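Heads up, one of the protein chains got dropped from this complex, but the rest are sitting where they should.
Chain naming follows the written order as A, B and C, and within any one chain the residues start at number 1.
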Amino acid sequence: MQAFVKSRKAPGGDLLSVPEPTPGDGEVKVALRASSICGTDVHIWEWNEWARGRIRRTPMIFGHELSGTVVELGRGVTGLAVGDHVSAETHIADGTCYQCRQGKQHVCANVQVLGVDRDGIFAEFAVLPAANAWKNDPRLDPALASIQEPLGNAVHALLPEDGIEEIAGRDVLVTGAGPIGLLAVLVARTLGARRVVATEVNPLRIALARKMGADRVIDPSAGAEAARAAVLEETEGRGADVAVEMSGHPASLALALDTLTPGGRVSLLGLFDRAATIELDSAVIFRAARVHGIFGRRMFSTWQQVRGLLGKPEFREKMGEIITHRVPIRDLPRAMELIESRQAAKVSLEPRW
Amino acid sequence: MQAFVKSRKAPGGDLLSVPEPTPGDGEVKVALRASSICGTDVHIWEWNEWARGRIRRTPMIFGHELSGTVVELGRGVTGLAVGDHVSAETHIADGTCYQCRQGKQHVCANVQVLGVDRDGIFAEFAVLPAANAWKNDPRLDPALASIQEPLGNAVHALLPEDGIEEIAGRDVLVTGAGPIGLLAVLVARTLGARRVVATEVNPLRIALARKMGADRVIDPSAGAEAARAAVLEETEGRGADVAVEMSGHPASLALALDTLTPGGRVSLLGLFDRAATIELDSAVIFRAARVHGIFGRRMFSTWQQVRGLLGKPEFREKMGEIITHRVPIRDLPRAMELIESRQAAKVSLEPRW
Amino acid sequence: MQAFVKSRKAPGGDLLSVPEPTPGDGEVKVALRASSICGTDVHIWEWNEWARGRIRRTPMIFGHELSGTVVELGRGVTGLAVGDHVSAETHIADGTCYQCRQGKQHVCANVQVLGVDRDGIFAEFAVLPAANAWKNDPRLDPALASIQEPLGNAVHALLPEDGIEEIAGRDVLVTGAGPIGLLAVLVARTLGARRVVATEVNPLRIALARKMGADRVIDPSAGAEAARAAVLEETEGRGADVAVEMSGHPASLALALDTLTPGGRVSLLGLFDRAATIELDSAVIFRAARVHGIFGRRMFSTWQQVRGLLGKPEFREKMGEIITHRVPIRDLPRAMELIESRQAAKVSLEPRW
Partner (left out) sequence: MQAFVKSRKAPGGDLLSVPEPTPGDGEVKVALRASSICGTDVHIWEWNEWARGRIRRTPMIFGHELSGTVVELGRGVTGLAVGDHVSAETHIADGTCYQCRQGKQHVCANVQVLGVDRDGIFAEFAVLPAANAWKNDPRLDPALASIQEPLGNAVHALLPEDGIEEIAGRDVLVTGAGPIGLLAVLVARTLGARRVVATEVNPLRIALARKMGADRVIDPSAGAEAARAAVLEETEGRGADVAVEMSGHPASLALALDTLTPGGRVSLLGLFDRAATIELDSAVIFRAARVHGIFGRRMFSTWQQVRGLLGKPEFREKMGEIITHRVPIRDLPRAMELIESRQAAKVSLEPRW
């Protein structure tokens, strides 16, 4: 079969002919219907510092955002059938560690990631544990089905636990309007947020954030004080109830903490790459802030929430606007360029080899 | 001023000229901009069994769903100003009982209800504790502002606590599509429910339930088994995640419990008037069901959620369709007839005396 | 090996010599170190109405409360080793149903129960899914280790979800002081309840309830009004915050609901065998009560809580007092008599054949 392989510990990737994989015990084999490119894939392509420190295994097929069809079941698989339309939860939990035994598979101590720790899905066929296959409505557009995983990130960032205030009626700040930030704007708007404010510098993303329903998009290059004043203006002077930090920029984090209403909460998803300096007394302790590190999606409560959102036609329509480009997967190098040059928001890949 | 007064312990009510009220310590006086009729008002009007057992004080001005303007502040009031547009949380908590001290004012052990235990708001002016006045966006249609309280009931029934699953992605059953049931359908749909199924026998309400976004409206007069089959069909055979019982009919409760997915939850809001018989083993214990009695609204988390929903234009538009009649308050007797004959869903009252 | 087998659909059970079982994929084989008798086992022994309706398979080894040592691993088992000391979570979840995928294995739609749906553990050896084996501290007394499952029921009844008030500072009513009720008294006391009140008629259990730390034990045979007054007296007139119903008696349920503080919660664990009649308006709706059906234990949050409690020497000591008899398993018929005649609270079984 054809597959994109990270052959060497160096930038780029190769379109190669490789053997089809065979599903092991408890695994399924799927045929690719659509994929899409995540920031992680770009890091692996560029072979940046994170990738050099994290990727241990080459050659390896990369990619992980998946819409596919089950074509073969491994031994002992129940609850799935050949022909089912599925997407992949990329984080493979071991099921036996302390975290998994407490119902927190999303923070499995021994997590393995598709396309990072083992062969991924930029290929005609892929295998994954049956437990990681999420059954889709067969009528769902494969391009949207493939983007469920970042959508799950957005939902998880907004609703990190069951025991938490709902979004309805709350003011939400989204710092950074890349694909996941854009999805967070759309989800917050859909779930009844009172005001949704985003920050972003890129014009394409600013326009998309508005389309997703942001009441205001702040360009932080105008200065910290202006950004702060804008958030307070939109929130009746009291600050946001919920902030989701998607940019990894220290200034965005400072804005999020500085404009949080007392007792509010911040979800951190964007990676910072370096240590951040925080005024804990004023920004966290006296403010009684709650800070959530966000990793992955809850298995599978988040996916069920995603399912509900995708059931709304107007949600699907808006979500589709984030896909600025649809390209054949054989043109992956060009797709990477579109993202690196910030011409694209989300790029969908079609299984044309 | 003019006011509708329950003068005697008998059916009906009288439009009388009475002295304007004066706000006491911590109270505000408001001028009526709009009101609406709640089932409780109908009970008081009809002087049914509930009213005879519950109403201790006559003469008393009744009515409690309010949109008004603050015209005078009592001693010690802060946080409100003359001219503010407000609605009323009808349940007056004492603030000192065990429940209030634990942040559960909505279950105050000594609650007093406007228009039930003390003078209400079917009048040109009314007084209420400042703590019970909820500030509205001045641009909000007074007719909608007045209906925030039943909307709060619907939201509270769907989201009775913070520590609870969100509605997004869940299947919701609403038994009984009176005004609060209709609002529950609309709220569940707005918050991203996967499927919303309602039960109702009245054709007007069936049509409205569809307009509010119900995927299916079941007429329970077709029999319990057909109703059960319909719910299971809509929920992929597993039953609803969340049921809100708005009808007070034993058969609806049986349907709700019988079609609940294991571990699901049921909110009870409709009053039953008599003891109900429940198969606790199969319907509650083995099913690990969670049953919530719903009374009032959380003060004021629910109101804040309501504020968020009312901020969505499409929500306001749909909500407006529930108001089938707008009549001058002087025609209250006719308005009562419209409701009693089931020609109306929600009746809005305009301050024309 | 020797095993107690339900050979026929009739009262009693037989000590027979049967082949040793072999662990299948993902299963482990354990050697029995201790067991104990659950009410379910008594039902099966007596072949009462519940057993006749529920048990489909004979011959079948019954029993499920287990302390054992792993002696063999089936294919694909990780996280366990030969020699590990384990107890069994008796409820075998399928891992693929809607409930399991939402992290609620304890309400698995296709649950199978050890010793009820498949061979249990009143035997020299037993097999169970590795996922159902809970590793014990090897220094833990096997008799206590075997009672972790009913202890888990007690903990689960007191703390049915994460999103719930803690027990510390709350008033707790436990209706029915059989083994699980006694454990509930002990757990509530240990977790810092303000007052713990129990109801019970049996003198042995009344004495044990006091030993477990109940502030007051009410004998309900003195009448409903006296019981009600006693609960209110112990709770400063406001009623219990948390009631756990362990008896299955309608009068106990009525007491629990009738003396619940507004907004309080009731957990139902005792089976009622028939439909119960409840005044929903006054007892549930106006009271804003929350009713939880309790089935099994959360996998495995509850077990982790149990682990913490068992780490306290004074807890273990008190828990040990509930074991009124320790008998060789070959004397199972005599052990059943001890329970049926109410001479025993909890009977521990030693692996002497």
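Quick note on the criterion: a residue touches a chain if its C-beta (ideal position, glycine included) is under 8 Å from a C-beta of that chain, and two chains touch if they have at least 3 such contacts.
Please read these numbers as outputs of a predicted model, since none were measured by experiment.
Student: Please provide the labels of all shown chains that the missing chain touches.
Tutor: A, B, C
Student: Identify the residue among C:24, C:192 or C:333 that touches the chain left out of the display.
Tutor: C:192
Student: Which one, A:273, A:317 or A:340, makes contact with the chain that was left out?
Tutor: That would be A:273, which touches the missing chain.
Student: Of the residues C:11, C:223 or C:308, I need the one that contacts the missing chain.
Tutor: With C:11, C:223 or C:308 as choices, the missing chain is touched by C:308.
Student: Among A:99, A:112 or A:324, exactly one should touch the missing chain; which is it?
Tutor: A:99
Student: Identify the residue among B:19, B:53, B:79 or B:313 that touches the chain left out of the display.
Tutor: B:79
Student: Given the full complex, what residues of chain A touch the hidden partner chain?
Tutor: Against the left-out chain, chain A lists 98-99, 102, 104, 106-109, 160-164, 238, 253, 261-263, 268-269, 271-273, 275-281, 284-296.
Student: Residues of chain C in contact with the chain that isn't shown?
Tutor: 155, 159, 162-170, 190-195, 301, 304-309, 311-312, 315
Student: Which parts of chain B are in contact with the chain that was left out?
Tutor: Given the touch definition above, chain B has residues 25-26, 75-76, 78-79, 94-97, 101-103, 105, 130-131, 162-163, 298-301, 303-304 touching the missing chain.
The rule is simple: only the chains that are shown with their structure count from here on.
Student: Of all chain pairs, which one counts the most C-beta contacts?
Tutor: Chains B-C share more contact pairs than any other pair.
Student: Which integer distance in Å separates the CA centroid of chain A from that of chain B?
Tutor: Chain centres of chain A and chain B, defined by C-alpha means, are spaced 39 Å apart.
Student: What are the residue numbers in chain A that touch two or more other chains?
Tutor: Touching at least two other chains: 162-163, 301, 304.
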